[in-house]
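Note that this complex is displayed minus one protein chain, with the remaining chains in position.
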Amino acid sequence: MVTRTLAELAAELGGEVIGDGSTVIRGVAGIREALPGDITFLANSRYDAYLEETRASAVICSREPRQAILPLLQVDNPYLAFQRVVKVFRPEQYRPAVGVSPSAIVDGEAELGPGVSIGPNCVVERGARIGARTVVMAGSYVGVNVLIGEDGYLFPRVTIREECVIGARSIIHSGAVIGSDGFGFAFDTGRYHKVPQVGNVVIGDDVEIGANTTIDRATTDSTRIGDGTKIDNLVQIGHNVVIGRHCIIVAQVGISGSTELEDFVTLGGQAGLVGHIRLGTGSIVGAQSGVTKSVPASTTVIGFPAMPHGLFRRVHAYIQRLPQLFQRTKQLEERVASMESRTEREEVR
Amino acid sequence: MVTRTLAELAAELGGEVIGDGSTVIRGVAGIREALPGDITFLANSRYDAYLEETRASAVICSREPRQAILPLLQVDNPYLAFQRVVKVFRPEQYRPAVGVSPSAIVDGEAELGPGVSIGPNCVVERGARIGARTVVMAGSYVGVNVLIGEDGYLFPRVTIREECVIGARSIIHSGAVIGSDGFGFAFDTGRYHKVPQVGNVVIGDDVEIGANTTIDRATTDSTRIGDGTKIDNLVQIGHNVVIGRHCIIVAQVGISGSTELEDFVTLGGQAGLVGHIRLGTGSIVGAQSGVTKSVPASTTVIGFPAMPHGLFRRVHAYIQRLPQLFQRTKQLEERVASMESRTEREEVR
Partner (left out) sequence: MVTRTLAELAAELGGEVIGDGSTVIRGVAGIREALPGDITFLANSRYDAYLEETRASAVICSREPRQAILPLLQVDNPYLAFQRVVKVFRPEQYRPAVGVSPSAIVDGEAELGPGVSIGPNCVVERGARIGARTVVMAGSYVGVNVLIGEDGYLFPRVTIREECVIGARSIIHSGAVIGSDGFGFAFDTGRYHKVPQVGNVVIGDDVEIGANTTIDRATTDSTRIGDGTKIDNLVQIGHNVVIGRHCIIVAQVGISGSTELEDFVTLGGQAGLVGHIRLGTGSIVGAQSGVTKSVPASTTVIGFPAMPHGLFRRVHAYIQRLPQLFQRTKQLEERVASMESRTEREEVR
């Protein structure tokens, strides 16, 4: 395992240590995921509050003065420095060889860009086009007329159904299914009849899609995922959903049909959204929440049904005190009854 | 993209327009999923209430008089007309060629009906029987002694474990796993011991099963899914569950072992059901609800733990007013204390 002292890293990066330069760093992580031994980074003083919560052993940050709760490594450009530190600690990751594996089945009418890697037992159907340097690992399926951009990465056993479009530099994890049929039925004569789902899924650039996540194709038109959006594992995205740019969708979220997320929306794990609502830019939905109506921009909602975060906290504090409230009400009733009977006696007198 | 005016569609279908015949129609969808530009259909005046909520631009309906909130296309048989309209707007869907792909591994003791299509890299094990015209797409696995009926459709990378039975015209989406072991263990001497799961899964006709959904085989006997039931993505169905006919099970639902659904039950997304309960015909479970006991027929329950829909609505209205209730109780206590001290003073006098 690679280790560095903070002072050694500072020397490599041309930065300055504030605090203990002998701090040993063994890895690198985001500020919220970091554990002791990790170095993390802080690009923006807006996020200084995270400094108090992080478990990282040190933080790469800009040269502006700040209170050093933990050791800092100050540099001119924190994000560039962070990327260089990642390379220090990252073992060379496995990357399949360029070319088409002999066991892959690539249709003669598919087009592969230069530097593409198609792993063993993959299937690439007629009319599919795969951009330069994209990796498609073992057992993945790329359907008829699918377009995949440059520098993409499909891990083993991904399914991309026919006609779907994936942008450049997108990463799709194992078991994900892109373009499954939307869930649409018409009820008639005592049974459900399938409504054909003839749209597709269009995924932007720099999107990441988690393992075993499912994204349904639109009934007509497209289910859309915007540039830079990151989706975790086992998420369900219904037909005709439209997701903006740079959203974060944590594991096991479910988004019902035709709901729209604007940009920079965050959905906590296991949250569920009903169909046909809209979540404004920068809105946040708490984990496990059930969102039943549209959410304004920059608003945090939580609970089932979801309510503004402040109300939720107050309401739940009160809920835990309900047993006492019932007790207090009972006592009040007794005290009032006692006063009433006294008054009655006085009046009788 | 195909477009038609409502008047043009009326001419094709032999119907009559009530409202604006120049309305442009670009697609077709169920009444709840429809978006502007879609035409939908209403087979039964029981569902007239949906007319007020739908976002469709027009509705195919019967010739009985009704209030025209939005443009209507009246015909003799709405569902037949709807099916014809679907064909107008549906591009010809991709369908694999008939025959066995050279890269598929089909055991010599498997039986394939006429017109079957087995895609690249599929595996069909010994004793499996696949009915006429059924499509098995790339990378799917059909286990030992599996039976699949006629006109079925397995999308890429489906798994059907040994001994399971799938009815006619059933559609199974990518990544679904049918017949995984039920979750059963016996605790002894400080550890869990696996209880062998030696039953199977029996799925009826006209069933649809969503992407990455899992249906466990029974411990003994069969886990059963009735005719016409539609199951969305990422649903978990435990061992020995029995589901009736024409149920709707929305994405990410979980049904624990040995629970039974009668016919026409609807489970909202992310709902969870404990084991060994029974949901009556036509019962409805709200999204994200946690059902802890049996539900009578034609009853709607919601919440955690699930309660009747009316009670849930009242209770949750009150919950949001809890802060005020605590305030009112505090004021009452002060007012009563003030009266009590006054009474005491009077008695002392």
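When the chains are written out, they are named A and B in that same order, and each has its own residue count from 1.
Just so we're on the same page, contacts are C-beta pairs under 8 Å (C-beta built on N, C-alpha and C of every residue); 3 or more make two chains touch, one makes a residue touch a chain.
In this text the structure is predicted, and so the values were computed from the model without any measurement.
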Item to check | Among A:Ala251, A:Ile277 or A:Leu311, the residue in touch with the chain that has been omitted | outcome: A:Ala251
Next on the checklist: For a quick check of understanding: of A:Thr5, A:Ser174 or A:Ser294, which residue touches the chain that isn't displayed?
Outcome noted: A:Ser174
Next on the checklist: For the chain left out of this view, which of B:Pro71, B:Gly131, B:Gly244 or B:Gly257 touches it?
Outcome noted: B:Gly257
Checklist entry - If the hidden chain were put back, which of A:Gly119, A:Gly149 or A:Pro196 would touch it? => result A:Gly119
Checklist entry - Footprint of the hidden chain on chain A, which residues? => result 26-33, 35, 38, 40-41, 43-44, 47, 55, 78-79, 82-83, 86, 89-91, 93-94, 101, 103, 119-121, 137-139, 155-157, 171, 173-175, 206, 208, 210-212, 228, 230, 232-234, 246, 248, 250-252, 269-270, 287-288, 303-304, 316, 319-320, 322-323, 325-326, 329, 332-333, 336, 339-340, 343
Checklist outcome for this item: Listed in rising order, the chain B residues that touch the chain left out are 103, 105, 121, 123, 125, 139, 141, 143-144, 157, 159, 161-163, 175, 177, 180-196, 198, 212, 214, 216, 219-221, 234, 236, 238-240, 252, 254, 256-258, 270, 272, 274-276, 288, 290, 304-305, 307, 311, 314-315, 318-319, 321-322, 325, 328-329, 332, 335-336, 339, 342
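In this text, only the chains that are shown with their structure count from here on.
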Next on the checklist: I'd like to verify one number: the distance from the centre of chain A to the centre of chain B, where each centre is the average of its C-alpha atoms, in whole angstrom.
Outcome noted: 25
